[in-house]
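Structure below; questions to follow.
Yeah, one chain of the complex is gone here, protein chain that is, but the others are all in their spots.
Labels run A, B and C following the written order; every chain starts at residue 1.
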Amino acid sequence: MDTVFHGEIHLRRYLSDQGKPEQVLPDWTHSPERLVRYYRNMVLVRQLDYKIIALQRTGQIGTYASLLGSEAIDTVVGDLMAADDVLVPYYRNHALQMLRGLPIEDVLCYWGGDERGSAAAALGDDFPNAVPIATQSLHAAGVASAFKVRGEKRVAVTLCGDGATSKGDFLEALNVAGAWQLPVVFVVNNNQWAISVPRSIQCGAQTLAQKAFGAGIRGEQVDGNDVIALHEAVSEALKHAREGKGATLIEAVSYRLSDHTTADDATRYRASEELKAAWEREPVKRLQTFLHEQGWWDERQEQAWIEEVGQMIQTSVDAYLARPQQPIEHLIDYLYAELPNALEEQRERLIRNAQPGGSRHE
Amino acid sequence: MDTVFHGEIHLRRYLSDQGKPEQVLPDWTHSPERLVRYYRNMVLVRQLDYKIIALQRTGQIGTYASLLGSEAIDTVVGDLMAADDVLVPYYRNHALQMLRGLPIEDVLCYWGGDERGSAAAALGDDFPNAVPIATQSLHAAGVASAFKVRGEKRVAVTLCGDGATSKGDFLEALNVAGAWQLPVVFVVNNNQWAISVPRSIQCGAQTLAQKAFGAGIRGEQVDGNDVIALHEAVSEALKHAREGKGATLIEAVSYRLSDHTTADDATRYRASEELKAAWEREPVKRLQTFLHEQGWWDERQEQAWIEEVGQMIQTSVDAYLARPQQPIEHLIDYLYAELPNALEEQRERLIRNAQPGGSRHE
Amino acid sequence: MSNAITMVEAVNLALHSEMRRDQSVMVLGEDVGVNGGVFRATVGLRDEFGMKRVMDTPLAETMIAGLSVGMATQGLKPVAEIQFMGFIFPTMEHLIGHAARMRHRTRGRLSCPLVVRVPYGGGIHAPEHHSESTEALFAHIPGLRVVIPSSPARAYGLLLAAIRNPDPVLFMEPKRVYRLNAQPVEDSGETLPLDTCYTLREGSDITLVSWGAMIKETLEAADRLAQQGVSCEVIDVVTLNPIDHNTILASVDKTGRCVIVHEAPKSGAVGAEIAATIAEKGLLSLQAPVARVTGYDTVMPYYRMEHHYMPSTADILEAVNTTLEFS
Partner (left out) sequence: MSNAITMVEAVNLALHSEMRRDQSVMVLGEDVGVNGGVFRATVGLRDEFGMKRVMDTPLAETMIAGLSVGMATQGLKPVAEIQFMGFIFPTMEHLIGHAARMRHRTRGRLSCPLVVRVPYGGGIHAPEHHSESTEALFAHIPGLRVVIPSSPARAYGLLLAAIRNPDPVLFMEPKRVYRLNAQPVEDSGETLPLDTCYTLREGSDITLVSWGAMIKETLEAADRLAQQGVSCEVIDVVTLNPIDHNTILASVDKTGRCVIVHEAPKSGAVGAEIAATIAEKGLLSLQAPVARVTGYDTVMPYYRMEHHYMPSTADILEAVNTTLEFS
């Protein structure tokens, strides 16, 4: 029988779980600058996560999706994207949004149940968080189509979880990206769980990266706890897309070190040994060890940075908590560019009810 | 970099376009019985198709999707499925339904715009035609799940076109078939066109069969004009499924020799040379040549069979045309198992309007 | 003697009960197995009935619906869970195009006795897309029953009825009241009737019509009005398709006044169908316009402002007073 297609998926990884090089490292890792920046950003991201969880526990923020375990992915993608590329995130990418310029205050605002968290001009053309799973994959394909139609050398970058790879939207997006050779990069944060559903139940294939084959795009697997491997994979994919050569699917193998959200209790379905083992591979510590051994980072710098980050975050928290409530009419005024006549009466009722004496006045 | 997945797609083909063996043929082809049956069925199927088109042209049947060019696929699948397997067809599989026992009269009834065409007891548990593209793929996975849950050794077989492979439903179905190791066979009739959209625009991958990789199921390509290759691929897939080893995706490469439907005019978008070239590869002639050369079929048998088939079809056409209209209340009585009170008034109005003097009486 | 249980526990009880009684009942959905559902509605099922009958699916709502159609035609009774109403849209092609018409299309040869359970509605401080009430999109579909309970006991009896029903049922669970007002529910295995309104309270001055979580505020309003000497008839519609209009019309014939209460945006919601039917068949009974107390025709706000969106008891009282004062 003729062989009419042949494909392979490779796993890219440079640093061992213990932060030791497993193969020759790329040139850019020979100077500290970028790696230290990655590290500092990962620490910032993690501290922010801890803080938001604390705010949630004290009722100052709503249900929250922790990013613990995906710091490396968000950090590297955030760093490598060009300013005028467009990010099409999912709900676990607020760190990435922040690294692309969204003020922390707005991150808090969003998770605090306030639409203004997606309004900041700093977001540029970036999409707000997508909550319905995998819908963002298609939006990214649409964004990339716009770039392609206009001949712009911009790239759309979109992320999703391992669970999302089962949904038609994701697969349809890969397909059109291949058919139209779109400048888009799909990054799957394969953190092994979709709420309580393990990766093994999601899909019978050995890797998620091989979903690229069905669409005729590039696919590869990368250790999502290894910033060096991520850096290589993401920069190649961006370059490939920017040169008009089409899309890439990157499966970044990570682990969700947190509960699914603050509304979840993972102990109900996840063995504690598995979680413990995952902490041995986690990205921040891994890079820290490497930097220590290079002599590029020490305990003193760590303390200073944690303090600096802590203050930065606290300033944002204060600003968030002090932010006045949005005007009540915002609930209706942004629905259409112009208020249709048909909505005027409801708008009046909305405002009246919120006033002292109204049915909804607190 | 570690190779973490490796996959190949093979093309299976035994007979050349001219009906010459290209490799050693399987044992079962050494006696005429099955191959002659395949041939006779393909002729029947094609004659039926011609007849329905004629009925459509004279207004005795509605918009019709010709099966010209997919005779081999329907014939082989229809032959190999066990009686208690379940067929989940698409709209181009009425020949297959017929080969599984559906009276031709019912086939005509369906295309004549009458729901009773999907009612015949002969259909057993088989699904009626699916018109919304690719939805049937998921139904087949559901049917296979039922078999698996009950521990039955039955297989669900579902077909779709090349266009359908772009729709999320199809891809979600492959995925769950892989995740749950379902006894289902997906046959893609890749006839190169989805109405006016060519295969190349549908998907950037070299083959459609490789969509199997992303789901972790078997995938292979087969010459859809070669009954021997089809027989091998389909029987292996059925066996695999029946033994509890899971699903297979078979991409049968064929060509739509007709317009998309009688409402379509393919000359608007399709080069006549391409069509001409495709007629050189068509399945009926190919097998005929082979049978002739084996001395298993001759011109006299051909004539006799065409005549027999013609009479058979005509009898069915007569019965179809003589069939009385369905009772008007059928429009409402089958919606629910029992008529809800809320519908009684509408039911009365429906019947009243259809009576002499009513607004809808012809 | 039965213990007081909440609505979500009643759902769970009904599932246990029916799965024990009928081997063909299957539960499937995201996180329904090991985790017992994000609202704990399916907790314990996996342990008792095993993974063959309680299936954690890949994450794909179209697939969940499509699988259910396939299973239902083959004699199983799938009870699928969609995690939140905001994620139900990918199921629509299968529910509308197949589940609701399989019996009709095959003139009775195949049928599609499936249940899709879905928590809906606002008021639990959830993220975007977790608070919608889009029952109107389903109640318009011929062949698709839409059922919403408003108490633990009704959740139990109606869910049993939905599962035993030979046709597809969308069973919407008002999650805002999932854990409010526990009441004793006996595991009797007895169903409650579908396709009929439930008159929760009889009265003579005005008819209040509602369903789901808003029954809470509607009953509160009726209580307050009772104190003021106003006698409200309170009707829980329960089955939103097909609607038992007769009960509502008979009530309005008696009271002459009607206020409809729902959480969904006003325009084109199920309340419109009820008001329209009154305008068509009960016009002469009416002593005042039919009022609708509803959500706004805008997107459900993120949680910080959602209380501005949800109809309140005060809103119902205001509408009732306006209606009573009308002359």
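One rule holds in what follows: a contact is a pair of C-beta atoms (placed from the backbone, for glycine too) under 8 Å apart; a residue touches a chain by one contact, two chains touch by 3 or more.
Note that the structure is a prediction, hence the values are computed from the model and not measured.
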item: Partners of the unshown chain among those that are drawn; value: A, B, C
item: Contact residue for the chain not shown (choose from A:V45, A:A179 or A:V309); value: A:A179
item: Absent-chain contact - pick from C:A136, C:L192 or C:V261; value: C:A136
item: Contact residue for the chain not shown (choose from A:G19, A:G69, A:G113 or A:P132); value: A:P132
item: Which residue of B:A54, B:A82, B:V197 or B:L321 touches the chain not shown here; value: B:V197
item: Where the unshown chain meets chain A, residue by residue; value: 86, 88, 115-116, 118-121, 123, 125, 127-128, 132, 135, 137-149, 156, 168-169, 172-173, 175-176, 179-180, 330, 334-337, 340-343
item: Sites on chain B contacted by the missing partner chain, in the whole complex; value: 62-63, 91, 112-115, 129, 131-134, 163-164, 166-168, 194-197, 201-203, 263-264, 268-269, 325-326, 328, 331-332, 335, 342-343, 346, 349-350, 353-354, 359-360, 362
item: Residues of chain C in contact with the chain not shown; value: 62, 86-87, 89-90, 92-93, 96-97, 100-101, 104-105, 128-129, 134, 136-137, 139-140, 142-143, 241-243, 264-265, 267-281, 283, 286, 288-292, 296-299
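Here, only the chains that are shown with their structure count from here on.
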item: Chain at maximum distance from chain A, centres defined as averaged CA atoms; value: B
item: Chain A and chain C, separation of their C-alpha mean positions in angstrom; value: 36
item: Gap in Å, rounded to a whole number, between the CA centres of chain B and chain A; value: 43
item: Chain centre separation in whole Å, for chain C relative to chain B (CA means); value: 40
item: Where chain B touches two or more other chains at once, by residue number; value: 168-169, 172, 175-176, 179-180
item: Residue numbers of chain C (touch at least two other chains); value: 57-58, 60, 62-63, 90
